[in-house]
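Every protein chain of the complex appears in place save one, which is left out.
Should a chain be cited, it is by its letter among A, B and C, assigned in written order, with residues numbered from 1 in that chain.
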Amino acid sequence: MDFELTEEEKAHRKEFFEVCKELEGKRPASFVGFEATYEIDECWEYHLYCAKEFAKRGWLALGWPSEYGGTGTMMDQVLFAEARGYHRIPGFDIFGVQMLAPTLLQAASDSIKKKFLSPIARGEVMWCELWSEPNAGSDLATLTATAIKKGDEYIINGQKTWNTGAHRSDWGFGIFKTDPAARKHHNLTFILLDMKTPGITVRPIPYMDGGAPFCEVYFDDAHVPAENIVGQENEGWAVVNLLAGFERSGMVEIMAMFHELEELVKYCNETKRNGQLLSRDPIIRNRVAQLACELEAARAIAYRIADLQNRNEMALMDASAAKIFYSELGERFAFFATDIAGPYGQVKTSRWAPVHGAWEKAFQECFVTTISMGANEIQRNIIAWYGLGLPRMK
Amino acid sequence: MDFELTEEEKAHRKEFFEVCKELEGKRPASFVGFEATYEIDECWEYHLYCAKEFAKRGWLALGWPSEYGGTGTMMDQVLFAEARGYHRIPGFDIFGVQMLAPTLLQAASDSIKKKFLSPIARGEVMWCELWSEPNAGSDLATLTATAIKKGDEYIINGQKTWNTGAHRSDWGFGIFKTDPAARKHHNLTFILLDMKTPGITVRPIPYMDGGAPFCEVYFDDAHVPAENIVGQENEGWAVVNLLAGFERSGMVEIMAMFHELEELVKYCNETKRNGQLLSRDPIIRNRVAQLACELEAARAIAYRIADLQNRNEMALMDASAAKIFYSELGERFAFFATDIAGPYGQVKTSRWAPVHGAWEKAFQECFVTTISMGANEIQRNIIAWYGLGLPRMK
Amino acid sequence: MDLRFTEAQEILRKMARDFLATECPKTLVRELEKSEEGYSLELWKKMAELGWMGLVIPEKYEGMGYTFQDLTVLLEETGRNILPGPLIPTVISTFPILKAGTEEQKEDLLPKIARGEVIITTALLEAEGTFNASGIAAKATPKGNDFIINGTKLFAEMAHVANYIICVTRTNDTTPPEEGITIFLVDSKTTGIRCEVIPSIAADKLCEVRFENVTVPKKNILGKIDKGWPIVEMMLRKGAIAKCAESIGAIQTCVEMTVAYSKERVQYDRPIGAFQALQHIMADMWTSMQTSRYLVYKAAWMESEGQPCAKEASLAKAYVNEVYKNVGKWAVRLHGAIATSYDHDIPLYYRRSKAADIAFGGTDFHRELVAQEIGLI
Partner (left out) sequence: MDLRFTEAQEILRKMARDFLATECPKTLVRELEKSEEGYSLELWKKMAELGWMGLVIPEKYEGMGYTFQDLTVLLEETGRNILPGPLIPTVISTFPILKAGTEEQKEDLLPKIARGEVIITTALLEAEGTFNASGIAAKATPKGNDFIINGTKLFAEMAHVANYIICVTRTNDTTPPEEGITIFLVDSKTTGIRCEVIPSIAADKLCEVRFENVTVPKKNILGKIDKGWPIVEMMLRKGAIAKCAESIGAIQTCVEMTVAYSKERVQYDRPIGAFQALQHIMADMWTSMQTSRYLVYKAAWMESEGQPCAKEASLAKAYVNEVYKNVGKWAVRLHGAIATSYDHDIPLYYRRSKAADIAFGGTDFHRELVAQEIGLI
């Protein structure tokens, strides 16, 4: 067993960190937490800028086959994620680069690959995911939005919701009922669509903290070319499951928390309460240390997942475990950091707020990771049913 | 809303505490935790002695109708429980006095009441419960031990298990299948039986810590008079449910923990580590305080239950909540106290053990409360289904 | 012992519940969050008509003469519905006047408070953010018949609309921290006072209040010079219990809404409330609510009866702080994405769980008080 990186990997990692650190210097002050990417104009601009910076180095196509412009290895993806997470740099479209691209590489026709991969690698087209509906959250089998084929087009009607950044994105990939008569799991098609298509209306949903990372998307006779599908018609379920496997790498979030831990330590080392530095309070020392333990445990399992993926092995259970663990660690971190800050823990971004209000923001935004990307309750089912082989109650 | 006791209640409470305190002085050193009652001869003798002391004051019949020798009120039961718990005094047979007696009062024939209540009130007959079987733990509907009527007797065959103190007890009450052909819940009869009946064999089960509070009981053609049943034949399920309602008062356990908390505080105030009293360690102060909060919360809900029961109102949800809460608090208490003791936390009763090894013992015996008397998972179902009205999955 | 509400309390509860349901819908709550004032004058006047601000003020000062326990019964309802505005600051700031005010101060202020004409708040915390006396640095210096106050107070709730501010100052820094504290009743219009709203998670209009050479007449001292800290402790104790009562109401709403939603929301062909894992979480939410409830009721009763209850107040606050945040978190998670929306009611409660935690002392502050009370030396 060997945790050592190769010399080449070390060199790459160094470069990823250097570039990200440099980009950090250009980050707008309003960028507090990744959700800001979608919420604030200057943050979205920054995202696009970073994307270009990454693209020109080939970093949006790490581990891809060289015929589609790929560079580097699967391991580079992991190391790059570490750097982006630690320095909290956007520019990496999780929908396009992380989820769609590997799905297309495995499941799409040549023409689709040729058409869509290159703009993703160039950081030119930003994507959103069109998954959930008001009555279909965790349970995608009850979707109702339809795409009815008419000639060489699909006519799309219905509503999607909780679409991260849909109001910013150029294109979307989604799943629609193409054969309302067919049986469950064999009536859905995975469709790529231009978000500027007439008949598509996007409305941001105000988030509890006043931001708006999520949207509702309405379809009213939106016409989409029939060629823009991935996989077979009515067999989109298989594509969704494939894509879901690329969805849950926690490395970015974990490394972002590492940075937050450093900020927390700094805050404790600099802030006095009752005439004593917070860092001298044994209770705080004890709890911050426990956060550090959990964070290191999260990173350890993220490496385990990377190791499996590097060998193209399945990481189903570990990925679910990691997702549960880092997302709930995020909750604990937010609760604990706002506690440490005392009365300042409730202050929103302003001159009174510690660390730009990041902790108060985290207190509310922690749900983005626990609820999204397969709610943790679903992840626990996955571990129990598919991992531990426990019987599924009918 | 009024938490004040009446003058009479205060006087009774004072007397309960005084007598229990006096009895505490006569307690053998080997009595560490209530389970010792059944495990150690001199502790069982002490139990019998205390029972007589209580009986002569009428305290084993508190709240009973006067025709059966009852004294005092339902509230006195609660106050008496506080005193016994706080001073950790046995002598109160939870099976006979707490569970069986009120069941008989509500559901038994006059002849049964006449025959069995008085010996209970006099502290002369000790009871055990014959409930679970190897394949029927939480789910009593799958019981298999049979009692087949033959003339004016039942012939009992089969096995019961996890019977607390069965090897010490004079009589047992149990539930047996009397009509193997009838449908579920209408084939069981609630039977009282003399544990000296030929054909009954009792074997103590060694507990993980080396004690033996539980037993297995084997029935091999044991003949029991048919008159010794409570309720109707084949309708024992209703009696079980009635009895279960008397099972879950946590006041004794909660008050025992209050005493343990005082011992813990004393230990911290007297014990140095790293040249400093444990009580000066802010981490310990913080955690002991949290235990105190939870303990007070447990006592508060126990009073709530007493208040409901005093008015003959149902306390189903609250009783389940209290049981979950105090039993898991017991786990936390045991974990935390053994942590505070550092390396001494692992020491069994001996000259090296803090507080006579009570915490090490609690580390193992905490399961007696979480698992027994309706495992906490079952209690959570009760709250969810019957309390919150959540749908039961088929 | 009778742990039921009295008949009068049941009437108070029901009236409050009905009133708030009609007069303080969640649309108004959200509107007030975004408003500058943070309260509705119209609603405030109606509350005054119901006697809420004067609930614990004796009848001779135009109050209702109710008990502290009755107040907590009301606050459980305001917490249940959410009632933005200066009710708690005003009511809690009334206690120092009742306790330590001169007859003149009482006669002047109490009727106005009861009539809803005067809003009061307390300015206690400063830069260090501690609830200990050592954190009080704002200085009051005697000058003739006046004192001159200098310093900056933080997190004074609704100070921007208050008519009076109870300002906790240091008048002696040669003594132990608790023994040099003096409390002033300050007219908020006095020259030298500047107020700024700090943006906060509950949008509850916590203010920075700067005192720059603010002249306050000696007769505006509440209690005695240098002897103010016990009064602050009394306010913190009553405030902690009051906040707990409010939290119990909020927790109950979170539990009820979550249970109700779980019965309606269908996923995988059944209401999500049929899933055992979620059932057990809801059972735990209920259990933590119910264990909190009687802990708080006990403390409220003791305070109401005038029994010493510093321990009980701190036990309750330390416990309920964590329960509210945890129940709030699970309420969001069991609702799923829908409850992350600003327009949903659950996050209104969830965000307030953090504010409630902080108000009148956070968990660790109260745990330390508990540690002292249970005899840890």
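In this section, contacts are C-beta pairs under 8 Å (C-beta built on N, C-alpha and C of every residue); 3 or more make two chains touch, one makes a residue touch a chain.
Computed from a predicted structure; not experimentally measured.
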Chains in view touching the one left out: A, B, C
Which listed residue, A:11, A:182, A:289 or A:314, touches the chain dropped from view? A:289
For a quick check of understanding: of A:135, A:310 or A:349, which residue touches the chain that isn't displayed? A:310
May I ask which residue of A:23, A:36, A:75 or A:337 touches the chain that does not appear here? A:75
Contact with the hidden chain (one of A:298, A:341 or A:366): A:298
Residues from subunit B at the interface with the omitted partner, ascending: 132, 135-139, 141-142, 161-162, 205-210, 214, 272-275, 283, 331, 335, 338-339, 341-350, 352, 360, 363-364, 367-368, 370-372, 375-377, 380
Absent chain, residues of subunit C that touch it: 275-277, 279-280
Where does subunit A touch the missing chain, residue by residue? 1-5, 9, 75, 261-262, 265, 268-269, 277, 279-280, 282, 284-286, 288-290, 292-294, 296-298, 300-301, 303-304, 306-307, 310, 317-318, 320-321, 324-325, 377, 379-381, 383-385, 387-393
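To be clear about the criterion, only the chains that are shown with their structure count from here on.
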Point out which chain occupies the most central position, where each centre is the mean of Cα atoms. C
Name the residues of subunit C that each touch 2 or more other chains. 275, 364
Which parts of subunit B, given as residue numbers and ranges, touch two or more other chains? 282, 286, 393
